[in-house]
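Have a look at the structure that comes next, please.
One protein chain is absent from this view; the other protein chains keep their places.
Letters A, B, C and D mark the chains as written, and numbering starts fresh at 1 in each.
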Amino acid sequence: MFLLIRISQQLINGLSIGSIYALIAIGYSLIYSILMFSNFAHSSFLLMGAYTGFYILILLSSSFPLSLLIAMLGSGILAVLIEKIAYKPIRDRGNPTLYFIIASMGISIFFENFIICTIGPRFRSYPRIMQTTFVELGKLNISVMDIYAAVVAIAFLLMLSYLIEKTKVGIAIRAASFDLEVVGLMGVNTNMLISIVFLIAGILAGLAGEFLGVKYTVYPQLGYITNKAYIAAVFGGLGNLKGAVLGSILLGLLEALITGFLSSAMRDIFVFCLLILVLLIKPSGLMGIQKQDKV
Amino acid sequence: MILKITDLNVFHGPIHAIKKVNLHVKEGEIVAIIGANGAGKTTLLNTIAGLKKKTDGEILYQGEPLPEKSHEVLKKGIALCPEGRRVFGNLTVYENLIMGGYLMKYKKDFEKEVEAVYHLFPRLHERRNQIASTLSGGEQQMLAIGRALMSKPRLFLLDEPSLGLAPLLVQEIFNKFIEINQMGVSILIVEQNAKHALMLSSRAYVLQTGNVIKEGPSKNLLNDPQIQEAYLGKRLKDRQNQ
Amino acid sequence: MQYLEGIIILICINLMVVVGLSLLTGFTGLFSFGHAAYMAIGAYTSALITTKLGVPFFVGIIAGAIVAGLAGWLIGTATLKLVGDYFAIASLGFGETIRLLLDNGGKVTGGARGFGGIPYQTTLLIAVTVAFLAVVVMRNIILSRYGRSFMAIREDEIAAQACGIDTFSFKKKSLVISAVYAGIGGSLFAHYMNYLQPIMFDMAKSTEVASAVVFGGLGSLTGSILASIILTGVPELLRPLFQWRLVFYGLVLVGTIVLRPQGIMGGKEISFVGLKKVFRFRLKEENSNNAHSGNK
Amino acid sequence: MPILEINNVTKEFGGLTAVSNLNLNVSEGELIGIIGPNGAGKSTVFNLITGIYKPTKGTIKFKGQDIGGMEPFKISKLGIARTFQNLRLFKNLSVLQNVKIANQTFAGYDILSAIFRNQKYKAQEKEIKENALKLLEIVGLSEFINEKAGKLPYGFQRKLEIARALAMKPSILLLDEPAAGMNPDESLELMEFIGKIRKDFDLTIILIEHHMEVVMGICERILVLNFGKTIVEGTPEEIQNSPEVISSYLGEVVQDDTENN
Partner (left out) sequence: GGGNKEAESIKVGYLVHVTGDSALWGISEKNGAIIAQEEINEAGGVLGKKLDIMFYDGRGNSADSVNAVKKAVQQDKVVAMLGSNLSGPTIAVGPICASAKVPQVASFATNPRVTQDDNGNLKPWSFRLCFTDPYQGKLIADYAYDKLGKKNAAVLYDVTNDYSSGLTDFFVKRFEEKGGKVVSKLSFRTGDVDFRAQLSEIKQKNADILVLPNGYKEIALIAKQAKDLGMRDIVKISGDSGYSISLFEMAGEELDGNYYVIQHFAWDDPDVAPIKDKYEKKFNESPEVNAAMGYDMVYFIADAIKRAGKADGEAIRNAIEESKDVKLKHASITIDPKTHDPKNKAGIILKFEGNKAVFVDKFAPQD
C-alpha cells in the first residue's frame, strides 16, 4: 500500500513534468516536420512567451487569459521573424540542415544573453495565480496547473494532428519537408506555408513559456528545458507529433521513477542509456517511420 | 500568343545556360524543344515555371509579364512536370495528387480530375495508398505527370515526360497529350525522344548549348538531314540496317 | 606577452578539437553534440596519470588520445547505426553521461569540485608543435583514400556501399580519429589549465566546437583552422564589451551563416606562403568544394 | 558454371510481391537485357543482387558463393558493380573524385601510409588517378574532371555513373536504364560504348532498358518481366514477335515502327 502510494505519486510527478515537455516538444516537432532540422531557437520563442506573459501580467495587471494570449502572439511573431531573417536565406540557398542547426544555436545564445543584458539575469516570479492550488486525493497531491498543462497539450496535439494528417495544408507541410521547390510548383506559397508553421510553433512555445513561468519562474536560462523536450521528441520519433507527446510523457515518467527508485544523481545517465537502447531497437524513435530509400 | 519569350538570358553561376533565346507558343499549339544533354532545355522550362531566376529578357504570358514566383506562375495556369519526376516521396500516391490539385476549390472538381488521372494510369489507382518513394521509376513518372495534370493548366510544360516509361506507356501518354491539347491546353514539351516529340508537335525549336539553332514546323525538322543525323538517331538506324 | 602566449595555446587546443570534429562533421557528415566529452576523457585520463602516476607529459598525451579513441570506438559501435539527428542526440546523451560520471567521480576525479594540482606542461612550443603536426596529419588523411571514403559517405551512403566502402566501419574510423584529436586537445588543455572541472566540458563547449566547424566552412580544413583562431581570439578582443560579448558571439554566428553560409572558407582551402609544401591542397583536383551533403 | 545464379527468388514488400519465383542463370561474358512494364520488378532484381534488399525467398549465387542478403559493400567488392536508375553520384565531389572513390577499393595502403605519404601510398595513389583518368577518357568526360558531379547535365551524369561502376573492376556490370535521358544518337553511342567496354573489360552485363533500339541492338538474350514473373525469355527476335510482350509492353505502334526499318 505504502509502495503503491509512492509509485502513484511519482507517476503524477512524471506526468506533470511530461506534459510540460510535451507542450514544448510539439512545437519543436512541428518545425522539424517541415524543415527537417532541430530548431534550438525554440528556446528563444519560449523565453519570449515567458517574459511577455510576465510583463503583461505585472505591468498591465491584466487577466491571466489575456496575458496568455499576448504571450502566444508575441512568441508567434518572434518565430515568424526569426524564420524570415535567419532561416529563409539559408533555405533559399539550399544549404544542408546543419546550417540551420548552428544558426538556431546562435539565435538561442543571442537571445538568452540579450535578455541578460537588457532585462537582467534575475529570476522572476509570476504573480500567484493558480500555481499553489492543488488537489488532494487521499495521500496524493496534484497541482491544478499540471492538469491545465496536460489538457492544453492534448488539445493542441489533437488539433495539430488533425491539421497535419487530414487537411490540405497539412499535406503541403509534409510535402514541403521532402521537396520545397516542387511544393511551389503545386501553387503553394511556400514562404507563407513556412511562416504559418513557425507561427503555430511560436504560439505553442509562447503558451509553454507562460506555463513554465507560472509553474516555475522566469529567468534567462529557462530555455534550457527545451533540450529535454528535444530528447523527448527524439524518443518518440522526430517530426511525429504524437511521438513527441508520447516521448515527453515517457521521459517525464522515467525521470520521476528513476529519481524516486533508482538514483537521483545518475538519473540522466539511466535516461540516456535507455534512450540509446530504444534507438538501437527502433532507430527512428518509438513512433517515427523508418524511411527506406527506394534505390 | 500564350507564351512569348524574347532575348532570354539565364545563368547558373558562371555558366551561361540560355543565350538570348526567342521562343513562342501560340494558343492551342504543341511546341517541342529538342537538343542534346546540357543544351539548356531544363533550364528554360524551369525559368518559365519560376524555379530559376532569369538574368534578363522578357517572358510574356498572354501578353503580360509572367510572375517570377513558382506558385504565382501556377496560378496563372502554367504547370510544369519537372525533370527527374520529383514526386513527394514521403506522401502516398493519393496525397501527391492532392498536392497537384492544391488550388482546386471544390471537392467535386478534384475528384473528377483524380478519376481522370487514375483512368490514364490504372497503376496509380492500384497503388493509391503506397508511399511514393517506393514506387518504381516508371510509376513515379506516371505520378509526376498525373500530379501536373491535376492543376488543369492552360499551358503545360513537360520536361522529358517519357523518361523511364515502358514503350507502350509512352504511346499512351503521348496520345493523352494530344487529347489534352484538343481540349485547348497548349503544350511546351522537352523530349530526348526527338522523333516522338516532333511527331506530336506542330512546331519545334532545336537548342544547342543555350542557343536556338533551328526552328520551324516539326514536319520540316523531321525531314531535315542535319536534324536526322544529330537527334533522330539516323546513324542508329543505319547501323541497324547494316 | 604571456597573455598572448596563453591565447595562442588556447587556440592550438581548440584547433585540435575543431579539426577533429571537422573530419567527423565536415567530411563524414555526422553531427555530434557531445564532442566535449572526448576532450574531457583525454583531459582527465592524462591528468590522472601524470599527477597520480607521475608519468611524463607525452605519455599522458598518448594515453589521453588512446582512451578517447577507445571511447569513440565504443560509442561508435553502439550508435553509428543511427542516422542524422538520432545520432546527434545519442552523442549528446553520451556527452552528458560522461560529464555526470565525472561529477559523481568522487575521490578519483574530484567530482564537481574539480581536480587540481595538474602540472603546467603545455608550453607554447608544445602546443604549436602538436597542433601543427595534427593539421598535417589530418590533411594527409583527407587527401588519401580514407578522406575520399569519408566524403563519399557524406554524399551518399548507398552509393558509397556500391563503391565497396564499408560505411559503418569508415564512420567508426572517422569518429575514432576525431575522438583522438579531441583527446589530445583535452590533454593539452588539462596541462594548461592545471585544474579540471566537469563543467568545463558541458554542452556549451560542444556547441562552441561544432559552431567553429560550420563557421569555418564544412569540408574545409583551413576553414576550421581559421575559425578556431577567430572564435578563440575574437571573444578576447570583445572583452571590453563585458556582458554584451555573448550577444555578439550569437550574432556573429547567425550572421556568418546567413550572409556567408559556406563559412569563411567556403569549403575551399588556401595555401600559406612559406608553408606551401604542407598546405598545398591540389585544390581543384583533389578537394571537394562545399559539403551540401544533399540532405533533404 | 554460370557466373550468376538466381534460384526461385521472391521479394515481398508487405502484401506486394515485387519479384516472384525468379530464376535466372547468367554465363560469363553474356549480355542480358531485362525489360518489362513499369513496376514489373526489374530494379528490384538489381537491388536483390547487390544486397540492398534481402530476398524473401530463394538463393542468389555469384561464382558459386551465396550472396543473398550479404552487405552491399561486400557484394560490390566481390565484383558486382551497378548504376542506379535515379542517379546516385557524389554530387559535391568532383568528377575525378567520384571515379577515384570506386577505384580505390583495390588500394590497400593503411592509414599510416596515408599519414606519412610513403612509397606505397604514392604508387597506389598514382595508379588510382591514372585509372580514373583513363576511365573518364573512355566515357568522354575528360574535360570535366574538376567539375562537381552534381552540376553535370543529366546525360553526362549517367556516363559518370558508368565510369564509376567500371572503376570497381567488376566482373558483372548491372546497368539500370543507362539510356534514360539520352537522345537516340546518344543512345547509339552508348550502345557502342557498352559493346566496347564489354570487350575491353571482359564484362558480363545485365541491362535494364526501355529504349528498344538499345536493347534489341545489343542484347543476346532478353528476359521479360511482368508482375515480378518472367513471362518470356529469348533472343531479340523472339521477344519482338511475342504477342504477349507486344500486348503488355511494346505496343503496336512501336512494333510497326521497328518493322518499317
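Keep this in mind: contacts are C-beta pairs under 8 Å (C-beta built on N, C-alpha and C of every residue); 3 or more make two chains touch, one makes a residue touch a chain.
What you see is a predicted model, and the numbers here were worked out from it, not measured in a lab.
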Where does the absent chain touch, in terms of which shown chains it meets? A, C
Thinking of the whole complex, not just what is shown, which of A:Ser62, A:Ser125, A:Ser161 or A:Asn189 touches the missing chain? A:Ser125
For subunit A, which residues reach the chain that was dropped from this view? 2, 6, 9-10, 13-14, 16-17, 113, 116, 120-125, 128, 131-132, 134, 136, 141, 143, 212, 215-217, 219, 221-222, 224-225, 255-257, 259-260, 264-265, 267-268
Interface with the undisplayed chain - residues on subunit C: 1-4, 6-7, 10, 99-100, 103-104, 111-114, 116-117, 120, 189, 193-195, 197-200, 204, 235-236, 239, 242-243, 245-246
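In this section, only the chains that are shown with their structure count from here on.
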Outermost chain relative to subunit C, judged by CA means, is B
Selected pair, greater C-beta contact count between C-D and A-B: C-D
Any idea how many Å lie between the Cα centroids of subunit A and subunit B? 43
Quick check: what residues of subunit B touch more than one other chain, meaning two or more? 134-135
Please list all residues of subunit D that touch 2 or more other chains. 43, 52, 84-86, 88
Residue ranges of subunit D in contact with subunit B within the complex: 13, 16, 35-44, 85-86, 151-156, 177, 180-188, 191, 210, 212-213, 217, 248-251, 253-254, 261
Interface with subunit B, subunit A side, in the complex: residues 168, 171-172, 174-175, 177-179, 181-190, 291-294
List the residues on subunit B that touch subunit D in their complex, please. 12, 34, 36-39, 42, 83-85, 123, 130, 134-139, 141-142, 160, 163-172, 192-195, 229-233, 235-237, 239-241
